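The complex appears here minus one protein chain, its other protein chains still in place.
Let's look at chain A:
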Amino acid sequence: MTVVEVLFLLLGLVAAGSALLVVTTRTMVHAALWLVVTLGAVAGIFLLLAAEFVAWVQILIYVGAVVVLLLFALMLTKAPTGPQPDLDARRALPAVAVAGLVLAVLGTTVVAGFHGVELDLDGAVVGSAQTTGATIFQQWVLPFEVLSVLLLAALVGAIVLSRGTGRRGGE
């Protein structure tokens, strides 16, 4: 086994193990923190696959933003932070079935789509920031620009729904 394969195996084990802990732990905050480990390990796998840009996006967006958002939601909604004995998945079996199905479908997709594709680690540039940037700003430039319009619409909507026009706001 090469170094890369050993690293891949280890990172995979860490990701799978911490993902199990996310769903089995009885403390909500711990679940969120274990999620950091899972997503970090997945980012490591992306790095091994020469997808450096995706790896950093994974760290920035998922570890940086999504988990922080989760923690903030826990904090602001006054959810109990201690261990909760009743925090147990009552529908564990159906959940396992769904997870297994998703695994099967995704696995089939990957095998069918990329079966036998070898990554040339020396010349591989598939996931570099340069390639990603060129793709986004050439091929996908229109969807990319329209996404900013979508974000603007979401922003306007959020303000409409949440901001009260108090006495201060009136003219």
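Heads up, the rule we're going with is that a residue touches a chain if its C-beta (ideal position, glycine included) is under 8 Å from a C-beta of that chain, and two chains touch if they have at least 3 such contacts; residues count from 1.
In the analysis below, contacts and distances are computed from a predicted model.
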Record-based protein name (UniProt) of the chain missing from this complex, from "FdrA domain protein", "Multicomponent Na+:H+ antiporter subunit F", "ABC transporter permease" or "NADH-quinone oxidoreductase subunit N": "NADH-quinone oxidoreductase subunit N"
Options A:1, A:93 or A:161, residue touching the unrepresented chain: A:161
Residue, one of A:13, A:60, A:73 or A:147, that touches the chain absent here: A:147
For chain A, residues in touch with the removed chain: 105, 108-110, 112-113, 123-126, 130-131, 134-135, 137-143, 146-147, 149-150, 152-154, 156-157, 159-165, 170-171
